[in-house]
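The structure under discussion is supplied below as structure tokens; questions concerning it will follow.
Yeah, one chain of the complex is gone here, protein chain that is, but the others are all in their spots.
Moving on to chain A:
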Amino acid sequence: LHSGGSTSRISSQDRLRVISGHLHQRAQDGHAAVSAQECKAEASRANPAKAAPVPKRRHDIMKWNGWGYSDSRFLFNKKGQAEFTGKRYRLSGLILPSLKDWFEGTFGANLQHKSPATPALNVSAVPPPNLNESFVEELKAAGVALSQEPEDRVFRSHGHCLHEIFALREGRISRVPDLVVWPSCHNDVVKIVELACKHNVCLIPYGGGTSVSSALECPPEETRSIVSLDTSQMNRILWIDEKNLTAHVEAGIIGQDLERQLNESGYCTGHEPDSMEFSSLGGWVATRASGMKKNIYGNIEDLVVHIKMVTPRGVIEKSCQGPRMSTGPDIHHFIMGSEGTLGVVTEVTMKIRPVPEYQKYGSIVFPNFQQGVACLREVAKQRCAPASIRLMDNEQFQFGHALKPQVSSIFTSFLDGLKKFYITKFKGFDPHHLCVATLLFEGDREKVLQHEKQVYDIAAKFGGLAAGEDNGQRGYMLTFVIAYLRDLGMDYYVIGESFETSVPWDRVLDLCRNVKERIVRECKERGVQFPPLSTCRVTQTYDAGACVYFYFAFNYRGLSDPIHVYENVEHAAREEILANGGSLSHHHGVGKLRKEWMKEAVSTVGLGMLKSVKEYVDPSNIFGNRNLL
């Protein structure tokens, strides 16, 4: 089944192409209100010419009311077949023949029942900006780019929580920032923060805009002028230190640009959160992000060597780049996870690694989820986890199958049939219980192959069967098209969301079962007509536990207030997670969505500590997004 040695350099490149192939068309930069001015404060040794930055007018290339690029979306064509548009992704332009049946079968949805979004932003629905005139004047004088266009402001008024996107699709606009500013370097930020303090305006840092914690929502009770500080123009790699293997980077750079530019010099950070196409370095730091390949490269807190942050009190940074220090509590840990409440991260020194010589996907089928978890636990125990190892439950396995593109040859479909026969009939796996782990190995070729064998040997002890590279790769693809799929669902009365937690090993199974069950029951109790999709996967392994990711979606036909129902169910699910020993969040952060549980999560004293830091650093609450505390 498992074709051992086939070269997979291609697939690694594919993945990079997939997530990087955007922005070949040069974005227009002709903003009327903007006076772009190159920062001269620091000399750049990187090659900025090649980098295609995120445009200031993001809505020119990205959806204003959905996920990702405007040209890429799922749709059901006239024949009722699902296809993915655009040219950016591996799936782009392909037909997905089984998606319709899965979609209708899983949700009880029907292609006749559409719930289309408002086609365009109704500019007149956007409240006029509440500007602090003298602040604006001084900013202009300082030469900082800014805009008060409704499109720009609306784009920065939200993250990607379901309720945020749902409201936009319905054309409902609530409180939005009054002004958007684009600093182009650290010194610009210093100026902006100084002026904000002087004129008492509220600043909300904005990086990639991929938040799923309501972190970007403007607090409705905020009466001051709200200024969205968009870091996207601070996107340069300022230097690369090949002796220490570090890179000093402006915090506005987005994941795929950072990775691509480092690749050009033969390096990578290896930090690949699922949102890396759009999320920014500063955002990672501010939310304590986690990357898919953390087993090799570490999470953001392991990757960061030095951080520079501008606060109302001034700039905070360490004086050297020693790899570890005993200098009291690590001040980086006040910054990481501060979610924009203390200041703006402007520059970060990160570890880098040479681009790996060899990369290989893989997958393992287990007879059931229990066996799969036991295997992952053993892999963690032996500390031999590949760059990434993820275990999907049965529902997600079936979901993954629904995303299989049309097979090109009879031979492939014959092979697929044979595999299915082998697994279900010959090996006796129940197709309604089996589940799949997807793997990604990285390193030099020899070691990868050796490592691969070690992992497959462990898997065999838990009844696991190697199921090929293809399945593995498709599993990872699912990760970043899922957000696009949600938009498709919303076109047909299906709403959904994902959320995550981390939990000790011995509780993984219980937590997964209880949370999934809770979701199903809460939906039923709240009048959801069809059983919801309630599925999970284990996405990261640690020595003492794992990260678990839940997908939850349902058909909301017949509900008068679907978002309210949705929020209640998500709330109940989070309660269930906490009751089962799961954390409030593994990497999404707290934002405003999970704030109510912070005290319980870190104790009253813990919360008091954080509050006292906030009080010292930002006594006037200039960074007033009201996240976290």
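In the analysis below, contacts are C-beta pairs under 8 Å (C-beta built on N, C-alpha and C of every residue); 3 or more make two chains touch, one makes a residue touch a chain; residues count from 1.
As a convention for this text, contacts and distances are computed from a predicted model.
K.L.:
Can you tell which of "6-phosphofructo-2-kinase/fructose-2,6-bisphosphatase 4", "Small ribosomal subunit protein mS25", "Phospholipid/glycerol acyltransferase domain-containing protein" or "Probable beta-1,4-xylosyltransferase IRX10" UniProt lists for the chain that's not drawn?
P.N.:
"Phospholipid/glycerol acyltransferase domain-containing protein"
K.L.:
For the chain left off this view, which of A:Asp241, A:Asp444, A:Glu517 or A:Asp561 is in contact with it?
P.N.:
Once the missing chain is taken into account, the touching residue is A:Glu517.
K.L.:
Tell me which residue among A:His59, A:Arg313, A:Arg507 or A:His571 touches the hidden chain in the full complex.
P.N.:
Residue touching the chain left out of view: A:Arg507.
K.L.:
Counting contacts across the full complex, list the positions on chain A that touch the omitted chain.
P.N.:
Interface residues of chain A facing the absent chain: 506-507, 510-511, 513-514, 517-518, 578-581, 600.
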